[in-house]
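What follows is part of the complex, with its chains left where they were.
Chain naming follows the written order as A and B, and within any one chain the residues start at number 1.
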Amino acid sequence: MLLTAIYLVAIAAEAASGALMGMRRRMDLFGICFIGTVTALGGGSVRDMLLGHYPLGWVAHPEYLLFTVGAAIAAALLARHAHRLHGIFLALDALGLVAFTVIGCNVAESANAPLAIVVLMGLVTGIFGGLARDVLCNQVPLVLRRDFYASVSLLTGLLYVGLQRGGIAPGHATLVAVPAGCVLRLVAIRFRLGLPVFAPPGDAKK
Amino acid sequence: MLLTAIYLVAIAAEAASGALMGMRRRMDLFGICFIGTVTALGGGSVRDMLLGHYPLGWVAHPEYLLFTVGAAIAAALLARHAHRLHGIFLALDALGLVAFTVIGCNVAESANAPLAIVVLMGLVTGIFGGLARDVLCNQVPLVLRRDFYASVSLLTGLLYVGLQRGGIAPGHATLVAVPAGCVLRLVAIRFRLGLPVFAPPGDAKK
């Protein structure tokens, strides 16, 4: 199925993003493979643990780990050329975010979760890998600070669920939601879209 | 039921505390809603995942998320007045800590956990939301460093469980333990009670 192929590309892209971040924290070979794998598979794992949905994807399919470890090592070896591949990388990351979102919605639907939770589990699948990556790299998660990233996941999930509620079959809804989400993310990157940031109170102490 | 009403106030107070901390890390609108929700619902979620108690509260009741997101946004909008509301805020936070503790004990009791685990699950429910908030904000969790905060949760749980062991019905035990815990927390704040801190060994390296 197409979504599985996209999924494998997506976990490879996310693993590469984790590996590149790990290198900047001077992680060793194990650290880079580990953080790449956590970045790629962490979102789905958290989703499944929140839902009590066992076995986890990579426990049933340990061969996924070959993709994440392979992509992490490849990213580490090619890192000096990373700036040249930046555009491709952003595009793959956008595809990954959107594919993770649709897959997360699917899993929550199959667990008979309420509609709001279906959309939320798309979001969890989309962003928790990057969250875990940033926590392990000892920085405030990027996705909480700026960029139109989590919002793309939420809007993609809403579109996907909305289409199904309108009578569209899941497969067709996927064919609409995935390209739409990718375009939205790329538009957000191109025009530097972001959400408002509130000025912290000057007198806040704690 | 009274405890449910207290619970909704408590998750709103915790969400506000998460949102205020997120603002100081310059999180955007999504980040503030997210960290508020994690602060409010993280403790109960970790407890349920540790116990294998499914479905999680907010998965079965996604309407709780309206409270946490609403409170997070309200806190962000009112943040410049936060110092004036500081007293109210501390009181609500104390109520939240104690209510979370009693609810956590209840859930563990209904899962037939051993007595020690019942008290511990009260503690997990009480403090893990704040722990997750601090980890996402990239700081050593406050609750591990100072203050008589986790101790209030432990003592409230012990009192609640002890009363039941003494033949008091859970509802009545709640009516005693919740006010007692709140008073203890407010006394601790007023008199700056804390636990001892050990001096780290001057020669420790690692």
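Note that contacts are C-beta pairs under 8 Å (C-beta built on N, C-alpha and C of every residue); 3 or more make two chains touch, one makes a residue touch a chain.
Note that this is a predicted model, so its numbers are computed, not measured.
**Student:** Tell me how many copies the full complex contains, given that 2 of them appear here.
**Tutor:** Result for the total copy count in the complex: 3.
The rule we apply is simple: only the chains that are shown with their structure count from here on.
**Student:** Between chain A and chain B, what is the gap in Å from one C-alpha centre to the other?
**Tutor:** Here chain A and chain B have centroids separated by 29 Å.
**Student:** Which residues of chain A touch chain B in the complex?
**Tutor:** Within the complex, chain A touches chain B at residues 49-52, 113-114, 116-117, 120, 131, 135, 138-141, 143-147, 150-151, 194-204, 206.
**Student:** Flag every residue of chain B that touches chain A in the complex, lowest number first.
**Tutor:** Touch residues, chain B against chain A: 20-32, 34-35, 45, 49, 52, 54-56, 59-60, 62, 65, 76-77, 79-80, 82-83, 135-138.
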